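Just one protein chain is left out here, and the rest sit where they should.
And now, chain A:
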Amino acid sequence: MSQSEATISTGTLSLPENQDSQRSASPAPTLIQGTEPGASQDEAMFVHAQSYEDLTGEEEGAVPGSPGVEGAVESSSMEQISEDFSKLSTKLSSSDQETQNSEVRTDLGRRESIRSTGQEENEEGGLRALEAWYNHQKHVFVLSEAGKPIYSRYHSEEALSSISGVMMALVSFLETEKNAIRSIHADAYKVVFVRRSPLVLVSVSHTRQSEQEIAQELLYVYYQILSLLTGTQLHHLFQQRPSYDLRRLLSGSERITDSLLDLMDIDPSFLLGAVRCLPIVSGARDASSSCLQQAKAKSLVFSILMSRNQLISLVRRKEHYLHHIDLHLLFNLVTSSSSFKEGEAWTPVCLPKFNSSGFFHAHISYLSHDPELCLLLISTDREDFFTVSDCKRRIVERMEKRGCWGSLREALRSPFYSVAQVDIPELRHFLYKSKSSGLFTCPAMDVPYDTDEERRRLLALYQYLHSKAHCSSHHLTTIYHMGTNENILTWVTDAFELYVCFSPLATKSIATTGVSRLLRWIRKEEDRLFILSSPTY
């Protein structure tokens, strides 16, 4: 095992290595440290403070009311919060009889309080709609510090104003004590708070995810909002008018956030904090990279070729590095809107991890629809559409001339390899992330994971094991999870993260030999599965 570990760790990519050494502001190293075993020293019971800081250390200081007390929330104070919380919510739920009739699973006081506002309407249809509203697995809310609703994943405006009132009451209640609320646990529910002034992000969920993971998802939502507005504009708006209604500026963009949240439910990229590459013969990848590379322009910073949330190649300006969060946001932007499918689009986009104070301008165009192939050209100049559009033309011409299409099309037709190719007994699926490159690979989810339900279940299992492996108080490097439907071996080292799913018939020894064979296979296929070079213009 240790031997294969050594081999894998040499399979590093140049891009993030440079990132480490050259761009100290880049969060990539902190991300590795944050997810790496032993990096966290926090004592907090419910939510690990490190999970906030590892993603946005620089903004932590901006949080008012919590100067330097991050992580100081002790379990006793959290119990206090829960108590106050339930008191508050019982006060709010005025009429209870009907609640008891219609609601069997009033396992969280807050749900009651929401329900009571719904009852005021006394409307059968409204109630049923609210019922469905409660049953969603994960709600996400974004509020302003003045308590104004900005975003709700499942909308329902009527319930929202009272909820945001309660949420803001909780947040400010703790802040007067110079403390910060992280999360509330009630039965199977987790209420997670993330404070990013001037926004408050709250998730109410009953999933098996850890608070850390939920907080990370909330941060993604925060970054999503930044990518639409820039941090500068956001702060400016609320500085001028604390009661500003941000929904006005975000209208029409909710679907981008909706799509991001949906994607996070089914795509392990976000869980792993890594980018998935399209498996493609390395020669063909290099050829398309060089086509991107040769079409340069003064204002061009990144050229990205992608297909359905998978990276094919990325060419960057020599001194600039893209963060995987920014890339995820770009992928989501492209896939969330069908308005890009025709013509050429030109849109401002802020890459918050790169620079949250300004907009880049993205030229988005599909080079092919079936199979999907999308080109993103990121420029610094708002007025440079025609130059960038010409770059696109040159890229297409060059790709035609060099005959890139054949191999590209072939690779796009089969974006996932079958796990059968790996040829390991009882192996069903796996996730492998190379930590140094920030890239990961996984096979197609074949039978029995060919239904949406089973896929979600498997991903939820991965999430659960991920949270176990990365738990702040007792991180684990290897976990062997035995379930009725599958056994999963989790192995986290400094160099990689591996989740291997075997059939329930697999024994531990089959799994261990299977894993070393798998690592050898990945090593052998690495130039197809990963991007091993980082071309610049």
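One rule holds for everything that comes next: a contact is a pair of C-beta atoms (placed from the backbone, for glycine too) under 8 Å apart; a residue touches a chain by one contact, two chains touch by 3 or more; residues count from 1.
The rule we apply is simple: contacts and distances are computed from a predicted model.
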For the complex's missing chain, which UniProt name, "Geranylgeranyl transferase type-2 subunit beta", "small monomeric GTPase", "Sedlin" or "Ribosomal RNA-processing protein 40"?
"small monomeric GTPase"
Contact with the hidden chain, among A:Leu130, A:Leu228, A:Leu261 or A:Leu489, goes to A:Leu228
By the document's definition of touch, the residue of A:Glu319, A:Asp390, A:Asp446 or A:Asp494 touching the omitted chain is A:Asp390
Residue among A:Gly343, A:Gly483 or A:Pro504 that touches the chain left out of view
A:Gly343
By the document's definition of touch, the residue of A:Leu130, A:Leu333, A:Leu518 or A:Ile531 touching the omitted chain is A:Leu333
Since one chain isn't shown, list which residues of chain A touch it in the complete complex.
228-229, 248-253, 255-256, 333, 337-340, 342-348, 361-362, 382-383, 385-387, 389-390, 393
